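Every protein chain except one is present and positioned as in the full complex.
Let's turn to chain A:
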Amino acid sequence: MSSWTSAASIAIKDRMFRALAVLRAIVLVNAVVLNIVRADEFTRPAAGAACVGVMVGWSAIATWAYGDRSRRGLPLLVADLAVAVGLLAVTPLVKGADDSSSVPGFWVMGALFAWAIQYRLLGGLVAGVLLAGADLQRQSIDASDYGNAFLLVIGGPVLGYLCDSLQQMATERDVAEREAAMAAERARLARVVHDGVLQVLALVQRRGKELGGEAAELGRLAGEQERELRTLIRAQDALTAPGGGTMDLGAELARLEHGRNVTVSGPADPVDLPAATVRELVAATGACLDNVREHVGADAPAWVLLQAFPDRVEVAVRDDGPGIPDGRLAEAAAEGRLGVTEAIRGRVADLGGTAELTSGSFGTEWELVVPRGGTQA
């Protein structure tokens, strides 16, 4: 979208012209007071009074005319600049050629700003050059005249450039806002669709289980898909979280539910940790779950609980199996078969944490504790 026609850029222009109306009033008061104070400088007082009248009149017209965007065309801007240049040009006629202060003085700012706002860099340059030229040709040039002219020529384009940037930024922001709103709406629609699909999958799963036989197999498949879709939705929600090399451990752990009889629980808010830490913790948790599958059964239920504290995260993995018989671990160690257990401990130790294994009538439970604040980036 062009920043010349976008709604955001027009809104910016509206605001700037409103501000300019205030500025016009201020420079007008300044010009009128200065001309009254310096009234004795006029060689033709009647013509001088007429010039001041023109300034007052044009200020009123300009304030009204710029108030509506439909009137802000080239004719108005040309007229605005012509009045300012004209007043500079007639100054020698009403004040005498050797007087150094012009009739309009800073009042010409109004036209310069209007051109910079409307036509940006180029507009500011054109208005600056014309005003400076008109100011210089009316008198013999001294250092301060040159300074004023230089300021006009340099100030016009600078102001125009700023207006340009402002309008472009507003246009870009508008586009970004619209895209964000569209994305949010898409997400909302997707949620509605997902919910409908999940409802059906849940129903098929439930009825299938009750009907038995082939329907039960269908139900099982529906259950798998339901779990997968739910994980996907959670992962998608996590996508909106800020990046910066961190990941939501909760969402990543939830992926482990996929294809197994695993329930992952945790806080509602994302648990952001360095991506590498998240990957290692998810891998360690996955290894714990593989262990469950191997020792308790392929479809054995398991639970993963994530807790986040300011200084650490805790991941517990529990199964409902028979537990590990006394002496079984020692026996395995003696036979050099502690590979998996040691691998899990090793991964967690690399993160500066600890991994505890407990076993009893309640099943077997791993408790992985990893400090936050990242020992690994």
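Here, contacts are C-beta pairs under 8 Å (C-beta built on N, C-alpha and C of every residue); 3 or more make two chains touch, one makes a residue touch a chain; residues count from 1.
Everything below uses one rule, namely that contacts and distances are computed from a predicted model.
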Can you tell which of "Ger(X)C family spore germination protein", "Response regulator transcription factor", "GerAB/ArcD/ProY family transporter" or "Chemical-damaging agent resistance protein C" UniProt lists for the chain that's not drawn?
-> "Response regulator transcription factor"
Given A:75, A:96, A:212 or A:267, the one touching the chain that is not displayed | A:267
Among the options A:39, A:203 or A:343, the absent chain makes contact with A:203
Touching the absent chain in the whole complex: find that residue among A:89, A:129, A:162 or A:305.
-> A:305
For chain A, residues touching the missing partner are 191-192, 194-196, 198-203, 205-207, 209-210, 223, 226, 230, 233-234, 263-269, 301-303, 305-310, 316, 318, 320, 360-362, 365
